[in-house]
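See below for the structure under consideration.
Heads up, one of the protein chains got dropped from this complex, but the rest are sitting where they should.
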Amino acid sequence: MSRMKSLLAAAFGTAMVALVTPASAADQLNLYNWTVYINPEILTDFTKETGIAVNLDNYGTNEEMLAKIQAGATGYDIVFPSVHMQDIMTTLNLLQPAGIKDMKGYENIDQKYFLSKTDTDHNNCLPYNRGSSGLMYNKKLIGDTPVDTWKVVFDPPENLKGKIAMLDDMRELIGAALMYNGHSINSTDPKELMEARDTIIKAKPYWAALLTDGIGDKVVNGDFVVAQWWSGTVIQTMDTKPDVIGYAIPKEGTNGFQEDMCILATAPDVDSAKKFFEYMMRPEVNAKNTNWLRGWSTNKAALPLIDKALTSNPSIYPDDETFKRLQVLSDVGDKIKLYDKVWTSVKSQ
Amino acid sequence: MTRWTKPGQRVLSAHAWLFFLFLYAPIMMLVIYSFNANTVSMMTWSGFTFDWYLRVFANLGLISSDRAFVGSENLQLYSDPALGRSLKSTLIVGFTSATLATIIGTLTAIGLDRYNFWGRKAYQAFLLVPIVIPDIVLGLALLVFLSAISFPLGRISVILSHTIFLSSYVTIVIGSRLAGMDRSLEEASADLGARPLTTFRRVLLPQLTPALVGGFLLALVISFDDLVIAFFTSGVGSTTLPVFLFSAIKRNVSPEINAIASLMIFVSTAIVALALFVRRPKTTEN
Partner (left out) sequence: MTAAAPPARNTGKPRKWVGPLITLGPGMLMLLALFLVPIALVTIYSVLTGDTYGGVKWELSPAAYKRLVGMPDLEELRDTWEFVYLWIIIKSIGLAAVTALLALIVGYPAAYYIARRGDKQKYFLLFLVTLPFFANALVRMYAWILILRKDGILNNALQGMGLIHEPLQMIYTPGAVAVAMLYQYLPFMVLPLFASIEKLDGSLIEASFDLGARRFTTFRRVVLPMTMPGVVAGLVLVFVPALGNFVAPTLIGGGKDLYLSTLLAQAFLTARDWPFGSAVATFLSVVVVLALLAIAMSNGERKAGAPQS
């Protein structure tokens, strides 16, 4: 009887160990991406074609991803940092060049999307998605208030007070205030930052909340009339309620965010990662993903395949004039402490 | 019973009713609304449907996903396939850490009960700290520590992190059982010449079995529940269900979340009921 028991115990133990050890199969690709930020069909198609299994984990902010990678979350092959985060990670030697110059389809990439300061060769990472952080608004409730300016959130009219939501993201919110005051989104001047802080503190009583998600349905039902949000998710909401939702890029400037696809220095399966890069550079794959993301395609050959509804909307695919309003976040190095100071003040008053 | 005048008793009763209502209303309401067919405005009741649950099952691959569900056309109600993976992670992490915690916690409880040593009371009190300490402090401390020793973040890191505080829970459960236990059987066994290990295996362990199962199930449920510690210590392929749910809730309050939430409530309740069933006072011996 007890021999049976020990046998069972051994079997149980072995099963446990087997289950616990992550599958280190050679053909497994581990992606670490923003939540809901890649078309799942693309992944299943990739697996069908190459036989490489794809595992997708998510993060909510650049900083969260950096903290995890720095703390030792080895095992991921590909990450999707924003451009300024890519620069930080390169400085910290967390990335390895993907070598996209040698890959098929490189000529399709629109060179103007290589924004990274550390990737002067345009070889390390693949531009993935571009969008803007502008103002989402409820067309039926906005009235006559002009919505192409940050004034609507920093100095709102009476009827909008308490019905505004802003991004719970340090660089985005402070950046908006900086641009509203006429400064650069990457300013490190203490005076300008203090001014931004005061602008935010003055306006905060009129805001309902600081969020990064769950904003869409609240603008639809009128809880919020104006919200600062990312263009892709705004448009996904707009698709369901085109007569209610509108989107505007403020004239003082806005964050033209961009995420790049990069290979981590500690990537366990570089071959599969490179195959994935080549796959993503195909025009039809890029178009399929971008149509789903509701962003701008970074692939010239894919443009004809993008939804006409997107390309014809100047707020989404900006014309040159609107394009000038976009500023790109870059790393501020040590001066992040100043931003943190402002952020804490803003959040605790 | 003390001598209370009627109004006092009635007030207490009324309060108790309201109290339990307060405790259960949110959960019941959540379960009710998980059957709401309204895809646009989640709070307006527009009919009964099982579809949210069916979507979850389809997502998990338990049923075919070819049928047209309520709200399929609404892109915002995106059914995230990561649900299945996170469920798997939660189960693996839960069972493994609960097993480890039961072993370590039981050993500790026995040691505390049987051996007297300097600092015993202090150690007993100190065991409470992993339970009471705010989970964000523990989670961050573990992250800092694991990063300092370059330990890879993944399922194992979450399992280890859970085992810490789960062990304390188990120790408490087993400890209280040991405190009230009759030692005479063990003494008889020793008198008959049995080695301590044999006594342990064939006398003590069987007596402890209900408490062991109860402790294991308690640890299991608590591991399933944990969000913050898993959030900080998870890595590749180890996103647990609560972590997944947390980001899903922040993202977009989809009615499918109601179904997932209700299922989780049901599972937890079933486990607890099972634990109690196992520990019910037996009519035979002891």
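The chains carry the letters A and B, assigned in the order they are written, with residues numbered from 1 in each.
Definition applied: a contact is a pair of C-beta atoms (placed from the backbone, for glycine too) under 8 Å apart; a residue touches a chain by one contact, two chains touch by 3 or more.
Small disclaimer: the values here were computed from a predicted structure and weren't measured.
Among A:Q70, A:Q111 or A:N159, only A:Q70 touches the chain that is left out of the view.
Contact with the undisplayed chain is limited, among B:L160, B:L185, B:V213 or B:V278, to B:L160. Considering the full assembly, A:S345 is the residue among A:T149, A:N291 or A:S345 that touches the omitted chain. One chain of the complex is left out; on chain B, the residues touching it are 1-5, 8, 11-13, 15-16, 19-20, 22-24, 26-27, 29-30, 33, 41-44, 103-105, 107-108, 110-112, 114-115, 117, 123, 125-130, 132-138, 140-145, 147-148, 160-161, 163-164, 167, 171, 190-196, 221, 224-225, 227-228, 242, 245-246, 249-250, 253, 257-258, 261, 264-265, 268-269, 271-272, 276. Those residues of chain A that touch the chain absent from the view are 61, 63-64, 66-67, 70, 88, 91-92, 162, 168, 170, 190, 204, 207-211, 218, 221, 223, 333-334, 336-341, 343-345, 347-349.
FYI, only the chains that are shown with their structure count from here on.
Separation between the centroids of chain A and chain B, computed from CA atoms only, is 34 Å. On the chain B side of its complex with chain A, the touching residues are 41, 74-76, 78, 80-82, 85, 92, 95-96, 99, 143-144, 146-147, 150-156, 159, 201, 235-239, 247, 249-253. Across the interface of their complex, chain B is touched by residues 2, 16, 19-20, 22-23, 30, 32, 35-36, 40, 55-58, 60, 67-68, 70-76, 211-214, 216-217, 221, 236-237, 239-240 of chain A.
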